[in-house]
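Only one protein chain is missing; all other protein chains are in place.
The first chain written gets the first letter, and so on, giving A, B and C; residue counts start at 1 in each chain.
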Amino acid sequence: MFVWLHPYAKTERAYALCNTLMPYFLSAAVLGLSVGLVWGMLFAPSDYQQGDSFRIIYIHVPSAILSMGTYVAMAIAGLVGLVWQWKTAYMSMIAMAPVGALVCFISLFTGAAWGKPMWGTWWIWDARLTSQLILLFLYFGVMALYYAFSDRQQAGKAAAIIALIGVINIPIIHYSVEWWNTLHQGSTITKIGKPSIAPSMKWPLLVSIAGFMGLIGTLTLMQLKNVIIERELHRPWVKQLLSQQETK
Amino acid sequence: MSPLYSVIHRDFTLAMRQKADIFQPLTFFVLVITLFPIGVGPAPETLQKIGPGVIWVAAILSALLGMERLFRDDFNDGVLEQMQLSNLSLSWIMFAKVMTHWLLTIVPLILISPLLALFLNLTMPMYWALLATLLLGTPILSLLGSIAVALTVGLQKGGILLSLIIIPVFIPLLIFATSAVDTALFGLNYLPQLAIIAAMLCIAMALTPMAMSYAIKVSHQ
Amino acid sequence: MDVLIAQSLTCVKQDRVLFSDLDIILRAGELVHLTGPNGAGKTSLLRILAGLAQPETGLVHTNSADTYDVPLLYLGHKLAQNKHLSAIENLTYWSALHRVNPSVESLYHILAQYQLVGLEDLPTGQLSAGQQRRVSLARTELVQAPLWILDEPYTSLDVTGVSFIQTRVDEYVSRGGCVIMTSHQALSSSHLVRELVLEYQI
Partner (left out) sequence: MAFDSFADFIAMGGYGFFVWLSYGVSFLSIVLYIVYVKRQKRQLTQHVVAQQAREARIAAAKQSQEK
């Protein structure tokens, strides 16, 4: 089934594929984010309860959703690496980790900045923020373990195992934190962006989610290119490529 | 002698010869818990409120502290290599080792918990709930933690890394365990929480031995 | 009879290719001496043959006939004994892992052959390096295996120790066993020694 993917298990082909895919992701990112954010900032009506502060939703929600999505994608890459023993799968896994952590940080920061006017305090142990914080720690764990090994093959396998344990835990963490939150605080705190959202607000949100996907793809590809180069530094094609770029 | 029995027997013998490995996590556990009344003040209501959480956090930390050495000696002197080559399944050996380790280092923590319940002013129903969560929950700590131990065993700076990669995974357990004890304070039914912890234990028992043996193979690469 | 067949093995460590496309066939009654400079990948190769490490590419197939306890016996750099346990305890435990149950008397007898009389029940941490090595090598008496993989078995052994182990290896090879070993000294065996040289590759 995956036979057509096999050539990309070779790093040189994978690098070329990165270059091929880059423009698509980049244009998706630029288009999606500019349309989505301008639409959301300028044209969407303001919320009757939260006023214009709700406009943070156009970064907070995409980054929150996609930081989880990126973790799942990372774990899938790790699984592919473990099952089919592909070097490039581990490489894409570890290329996704810092991007996912970045997006996770963005969602945490925007969550806090949204929380200040809404709840009067920067940080509150709200269910979504808490599980987002734990997710950030999970990302740190994967990266810390990967870079603790000096042998990259070993590092990839070890980090993949931890990523898989993390991905099994994400739903458990998510629901347990939600439950813990209701247990300790009741329903006094309105969850952000939870009730059904008006279409005039929803469409720009969907567009900016697509834009964020493009952005994450672009950043991952950029990072992946570096990871490939770092791993294959001793190969002739890398040397040739880099010295060509230097003379340019 | 049955092979698995010999694995358990050997670890018992070794533990009896190095008693510090048993007593250090235990002392650490009691010490950390002693810090809290001093840190937050001795008011009985406050202590009762934070008690379950404190005991569980201390249990997680001291379990991790004790676990760090779980495979280290066997890795360094090459016994793990021979385990890998033996005609016994590595998963079973690992499982036996982890459970022995649980008996030797965690069960003493559970045995000393009445004293801590007294320190932190827990009521009787709370104590029973605490005991039940510790009995069901600490094997999960051991099983999941040992995957991380197996992964970091070959690394020089394994200690803190171990905590970094595995503590986030323990959070659901902490939530359910402490909430069971809190529920017991009000005399309510805490069986649902226990059932969830038991379910997590079942899943951990089913999946972790396989993951552990794979992790050991990765470390040995 | 082929004891072990390895096909097109490639090993990469720290992004350095140690060896590539290596084919090895080990036959019964053969003594193979693996040589090469430091860092050529001798230990890595032995670990791959033993099944402890995965090669980057290639396959290792061991022929495990039912008449043997284990398909191979691997004794590495690490002695695989706990220094808090005695020689007897270490060997009993190791045998149990391999599903053989030698009696304690037979263990005493074997250890006596390895010149360890009076040291059987001391923690091995109190033994000298050479004595510890002998305890480790005494495992060869405990299980029936068609192949021995010995990584520097002569390390820290004295002259009598080396010649004793060499006779043991010779006997085993005459009985139809196969040995692949590394050693920095030349092997003075009564058998034909097949030299396998690993080059240092940059």
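Everything that follows uses one rule, which is that a contact is a pair of C-beta atoms (placed from the backbone, for glycine too) under 8 Å apart; a residue touches a chain by one contact, two chains touch by 3 or more.
In this text, all values refer to a predicted model and were calculated from it rather than measured experimentally.
Within the whole complex, touches from the chain that is not shown fall on A. Checked against the full complex, the one of A:25, A:71, A:90 or A:114 touching the unshown chain is A:114. The hidden chain makes contact, of the residues A:28, A:56 or A:148, with A:56.
The set of chain A residues touching the chain not shown comprises 37, 41-46, 51-53, 55-56, 59-60, 63, 98-99, 102, 105-106, 109-110, 113-114, 116-117, 215, 219, 222-223, 225-226, 229-230, 233, 238-239, 242-243, 245-246.
Here is the rule we use: only the chains that are shown with their structure count from here on.
Located most centrally within the structure is B, per distance between chain CA means and the overall CA mean. Chain A and chain C have Cα centroids separated by 49 Å. Chain B and chain C have centres, each the mean of its CA atoms, that are 37 Å apart.
Chain A and chain B, compared by their mean Cα positions, are separated by 32 Å.
Contact of a single residue of chain B with at least two other chains is seen at positions 221.
Counting only residues that touch two or more partner chains, chain A has 151, 153. The touching residues of chain B, when paired with chain C in their complex, are 1-3, 5-7, 10, 13-14, 17-18, 73-74, 76-79, 81-88, 93, 220-221. Interface residues of chain B, counted against chain A in their complex, comprise 144, 147-148, 151-152, 155, 157, 161, 164-169, 171-172, 175-176, 179, 200, 211, 214-215, 218-219, 221.
Of all residues in chain C, only 50-54, 69-70, 72, 74, 76-85, 89, 92-94, 96-99, 101 touch chain B in the complex they form.
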